[in-house]
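The block that comes next holds chain A.
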Amino acid sequence: MPSMYHQVLIVGGGLAALRAAIEAKDAGLGVAVFTRVHPVRSHSVAAQGGVNGALANAEKGADDTIEKHAFDTVKGSDFLADQPAAITMTADAPKRIIEMEHWGCPFSRTSDGKIAQRPFGGAGYPRTCYAADKTGHALLHTMYEQAVKRNIKVYEEWTVLSLVVENGVCRGVIALDLRDGDIHPIGADAVIFGTGGTGRVYGRSTNSIIVTGSGMAIAYQAGVPLKDLEFIQFHPTSLFGNNVLITEAARGEGGYLRNVNGDRFMEKYAPKAMELGPRDIVARSIQTEINEGRGFPGGYVALDLTHLGAQKILERLPAIRDISINFVGIDPIEKPIPIQPGQHYTMGGIDTDVDGATTLKGFYAAGECACVSVHGANRLGGNSLLETIVFGQRAGAHASQYVKGNGRGRPSEDLLFDKLHEVRGRWERLRAADGPEDPAAIRDEMKATMIEKVGIFRDAQKMTDAVETVKRLQDRYQKVHVNYRGRRFNLDLLRTFELGMKLQLAEVIARGALDRKESRGSHARTDYKDRDDANWLKHTMAHHTPGGPRFDYKPVEITKWQPEARRY
Partner candidate 1 sequence: MSITDTKPQLKGQNVATVNIFRYDPSTTDEAHYDSWQVPITGSMTVLDLLFYILEHEDGSLAFRYACREAICGSCALYVNGTYRLACKTQLKDLKATEINISPLPHLKVIKDLVVDMDPFWEKYERIRPYLITRDDLPEKEFLQDPADRLKMDDMVDCILCGACYSSCPQCWTDPEYLGPAALVKMNRFTVDTRDQANQERTKIFDNEHGVWRCHTIFNCVEACPKDINQTYSIQHLKRRAVARRFGGK
Partner candidate 2 sequence: MSSRRHLSELRGNSDLYPRNVRTGMYAWLFHRITGLALVFYIILHIFVIASVNFGGGSFDATMRLLTSKPFVLIDLTLVAVVLYHSLNGLRIIFFDLGYGIKNQRGIFWALMAVGTVIFVFAAVASSRLLFRA
């Protein structure tokens, strides 16, 4: 069977991937989307609170500007963000948001009919555009509608296993069709990854179960460096019990955080911003309350919305209400929601420039899997949806340009099939794996280790432990077994395969964190409590080697604002 070929091959079905696909399709190129789940099932759909853009629609935000948005982003990032990238993103923001509106996104409205904006953590103005508390759902469905309109070919339930590289140029991918278990080589002139973060490396994650980080790992294995992966965001408010996200909008709309004594403890930690401090600070504050015994039994605090009144909750936060009724049986109109911090976002990722281009020619990345870097050490709420639509578009546009200028056409069958045999060999070996180790046990231990030892508060002791544990788990993974050897929809095999990639990423995260001897943004060390701009104002770059990651560092681009102390 001859190989398949598409000019621009998009991997992933979320907002960034679809936005890139739309851009490439509009550029007149042959586009195909390969996605692990149907596009509308992608994790973008679960985003709740909103998307930031300096539209200045809200009354209190009338003098909001792109520059202020960029500054808030940089300050929120604890100055690790590349400032030109942050400026690019915030400058594109209004265009992209208006475009989504023109495409039909059902944004909530102000009384004069404009897109409504609400306050969000770490932002000086209400600039988070929203569609109730289902903004990701509204945006993703709109984006998919546009993909349908453009007749973009979607390969559903295909998962990419490897990149095909020839002389430093990306020439395609090797992908698995989950429905019949066949592995196919697919040639391409440009490959764009929009594969999402790596949340499920951690326990207590708010992410979809499909957020495995496999896209990052595949790029990493192909020699593309991963940047700043140790910066993992912990969302302050995830539902106690199963860590379903409770949006920041709950606080943006005026919700209070209370400890077991009923105190609004945020006045101790961020007296001005209170509950609307940036996520790293609020998450640490909550964890401190819990650690110091002022949490509720079991380890949680309360998110109190009762004073907002039924009407506001029903109008602005209906999904939050549904979630807490469904999962913990509590109606936030009547009682506070039990919450705890949970892993939420991967600030780091595949190293890209503002056009999504990587060190590997013809290979692009956008969205959570990429690290441009606009989020630096801590992402502001509402900037992740923005990142997907801005950098999805930019990656799509730049990849199209690249294909038009440097397109090499169909790669040779030899190249593709050589790679296919290699990947299929790995896959078949795993399919036959019959060792003593249970993959589920390895995964559970990895997740527990990561959340406990490379979690909100970190120190050398815990992280050394974590690195050792991950190494040990990687050894155990070599002796793993799979329970099912069939071909069709073999979840057991796929999940075990993904576990191997997760373990690689866990190692990158833990080692990068151990090496970074300072506290910055989400990376809070109890043994190095302060930010150290003299030594650590730089990006961690992890390169793949057979023995584990090799690290070097890259300077942060500081063009406009000099680092200052972060107070809220």
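Criterion applied: all candidates are chains of the complex that A comes from, given by their letters.
Everything that follows uses one rule, which is that contacts are C-beta pairs under 8 Å (C-beta built on N, C-alpha and C of every residue); 3 or more make two chains touch, one makes a residue touch a chain; residues count from 1.
As the structure is a prediction and not an experimental result, all values here were calculated from the model.
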Which numbered candidate touches chain A here in the complex: 1 or 2? 1
Considering the complex alone, what residue numbers of chain A touch candidate 1? 37-38, 40-43, 45-46, 55, 98, 101-104, 106-115, 131-132, 134, 137-138, 141-142, 145-146, 148-149, 179-180, 200, 203-205, 208-210, 241-245, 319, 322-323, 326-328, 440, 443-444, 447-448, 482-484, 486-492
